[in-house]
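Supplied in structure tokens, the structure appears directly below.
For this depiction, one protein chain was excluded, whereas all remaining protein chains were kept in their positions.
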Amino acid sequence: MSLTAPEKKLLKAITTKGSAAAKIVRQLDLIVVGILFFAIIAAFHIHIMLTVGDWDFWVDWKDRKNWVTLTPMLLIFIPAALSYPFMQRFGLPIAGTLCALCLVIGEWVSRIVGFHMWTYFPYSMIWPSIAIPGLMLMDLVLMLSRNALVTSIFGGSAVALAFAPANWPILAPYHLPVVHIDQVVSVADLIGYSFTRTATPEYLRIIERGTLRTFGGESTLISTFFSAFVCMVLFFIWWKIGEWVTNLGTVPNRFKSMVGYSEEEDDEDAKETV
Amino acid sequence: MFKLSKLIEKLLLSIVLVAITGVAFAHGERNQEPFLRMKTLHWYDVKWSVDNGSTIKVNDEVTLTGKVHFFSSWPEAINKPDTIFLANATPGPVFLRKASYLNDVPMIQSTSVDLGRTYEFKVILKARIPGRHHVHPMVNVESAGGLVGPGIWVTIDGDADDFVYSVTTRTGLVIENLGSYAVQNVVNWHIIWALIATFWLFWWIKRPMLVERYLKVKAGSWNELHTKNDKLLALFMIGFIIGLLIYANNVTRDAYPRTIPLQAGKVDVIALPIHNDGLGIARVKEGRNNALVVVRNKKAEYFLPGRTVTVVAEITNNSTLPIQLGEFTAANIRFINHDVEFAMKGVDEGYPDELVADQSLQVSDNTPIQPGETRTIKIDATDVAWETERLSSLLNDPDSSYGALLFFFDSEGNRMISEVAGQILPTFID
Partner (left out) sequence: MAATQEGLASSKSVEGWKLNLKPMFLGMLVLIAIFGTARWYQQWAAWDYGLDATDPMFDTYWMTVLWAEIIVEVTLFIVFVTYFWVTRDKHLNELTPRKEINRMIHWISMLAVYAFAFYFAGSFYAEQDATWHQTVVRDTSFTPSHIFLFYMAMPVFIIIGFSLFTYAITRLPVFAKRISLPLVLTVCGPFMLLPTVGYNEWGHAFWLMEEYFTVPLHWGFVFFGWSILALAGLLNQLVKRMILIMPLVVDEQGNLTS
């Protein structure tokens, strides 16, 4: 697709260093960065907290099965969908990275101000998981391939494949064995037991309980690969949803006559979908 | 105008309804439905190692002991106690839970219990956050939430920063303070990844973003949008991220070669023996003619204005000594028969006042029931506690039934406990 004459003129205008046009669009950029920052924290955080939040809140929920399997699957929804407009409209390979960074900022603020300062949970119990590496890899694959299918396979799967390795360095110290009141538990279990969650008892943890087969302790790997396959599919589905929402377009406005437009007048530009 | 006032009326009514139902739908200590509180757990012989209203310091310990009975006429609305967890009802982790036992079995994990049986509990807490806190024993029952026992007020004095809880792992590592263990490592890795992410974002944000790039996308100028440098950087970043993950995991594996997964097995616990000789309780669902005291509910009523629950029950004394009804307890409220000395002695000084009504238990015939005698007695339990504990909202209950424990004492002070349960009828007329 090529540019129209006014568009070419505009491109020249905004690429002229120091011009008013350049200033306007640059200021628009920065305001939008602010909007996206807060809005993405809000949206992505609420999406994650109500789906896989419990695993993220507590150190004694971070198991080898549900946490590793479900978190990447839920992490991919919004970044995959936002990848469409970011990339296909603006050529920006930053949806995953932005979402991941925003999420972790929102989570830390909440853990510090809410979980710790309000309800007194210690930081060893409430640290959030790391989502950045996998979602960044997704962005990088999208940028280099510019192909949704290739990104689904290699970028989508990367979100899952990178999740456990990104978090094990911070989780490992909490999986040392401890014997407490004649029972063997991990340090994570002990933290969960010691710092009372009045309304969230032990049995509520949706974690691996008595695995049927651990295949020599490879539970994490199995969860990771299963999650990776599902993420491939989810990336593509949500990319398509992102495409649909971005191109939703407009419908007629019955009230336009009240602001000075006649009934016959219509906006051809708005009707056209890209 | 008429229509408008009707509308306003409807609006007000719906606001009021929302307000009322907001309260009636509630389910916490006092706002749990009466049938739930009276027919699930009964706590007795509850003792705290510190006095009600006392002040302790950060790091001091408080031990809760006593017995908890799982009522045999368990409500249908909730699951049987096949999965339960012994806990403490305190405002969250203001106390650290150091240890907990049910019949001497450690209770880090969940367990299952039997209906109609009694268990001895012990919970050891360590004071952590200064403030005035209510401290109760509690059992979480799957699908029912937390069922709370009686509580006392304890004030914790001192500085929260002085709190220390040290643990030694099986691998020999001494953890100085469980609350801050390995947190620096968590923070460090988060900062590293956040910096990497910020760098990538900054790489793009520092250039014009929206209008210019939109136009270039439209023109198909992808080589300008993603320059050679951008692509090289992307390739490098992929390699760097994967490399960093591999490196971090190798280092971690070397530092922590022996780790275990989260532990989540249930533990088994055996109930206290069934006898109603003070250790166990005769259950409503058993026609146990060989129980020492057999109780059969005949009729129960509650008189709303007078805050009285009246139970007519048939008592059979199968023991060898005369007995008297000493205590009637339901939903943590204890109605004590003032005339029975052993019952009065059973109330510790410092037991929460608001849960003890020691002037308010009237028995129609208070004379001792002789061995072998069967007598029908009328028990009146009157106290404002029915209202303050919101048990009078039986009227709003979809299940108008009650459950209680009756404590009998013989002439030597031996205690026999029986369940009593049945339908309960509201009465508004004296």
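The chains carry the letters A and B, assigned in the order they are written, with residues numbered from 1 in each.
Keep in mind that, in the parts below, a residue touches a chain if its C-beta (ideal position, glycine included) is under 8 Å from a C-beta of that chain, and two chains touch if they have at least 3 such contacts.
Since we're looking at a predicted model, the values are computed, not measured.
Chemist: What shown chains does the left-out chain touch?
Modeler: Missing chain, whole complex, touching shown chains: A, B.
Chemist: Touching the hidden chain in the full complex, which residues of chain B are there? Just list them.
Modeler: Residues 22-23, 25-32, 78, 89, 91-93, 131, 134, 142-146, 148, 210-211, 214-215, 388, 390 of chain B touch the chain that is not shown.
Chemist: For chain A, enumerate the residues touching the unshown chain of the complex.
Modeler: On the side of chain A, residues 6-7, 9-10, 12-14, 16, 19-25, 27-28, 31-32, 34-47, 49-55, 57, 77-78, 81-82, 84-86, 89, 106-107, 109-111, 113-115, 117-119, 121, 197-200, 204, 206, 241-242, 245-253, 255-256, 258-262, 265-267, 269-271, 274 touch the unshown chain.
One rule holds for everything that comes next: only the chains that are shown with their structure count from here on.
Chemist: Please tell me the distance, in whole Å, between the geometric centres of chain A and chain B computed from their C-alpha atoms.
Modeler: Roughly 35 Å separates the two chain centres.
Chemist: Could you please specify the touching residues of chain B with respect to chain A in the complex?
Modeler: Contacts found on chain B: 83-85, 87-101, 106, 108-110, 128-129, 138, 140, 142, 145-146, 160, 165, 167-171, 173, 175, 178-183, 185-186, 189-190, 193-194, 196-198, 200-201, 204-205, 208-220, 222, 225-226, 230-231, 234-235, 237-238, 241-242, 244-246, 248-249, 251-252, 255-256, 258-265, 267.
Chemist: Which stretch or stretches of chain A touch chain B in the complex?
Modeler: Touch residues, chain A against chain B: 1-3, 7, 10-11, 14-15, 22, 25-26, 28-29, 32-33, 60, 62-64, 88-94, 97-98, 100-101, 104-105, 108, 119-125, 127-128, 130, 132-133, 136-137, 139-141, 143-144, 146, 162, 165-166, 168-170, 172-191, 193-199, 201-203, 205, 207-210, 219.
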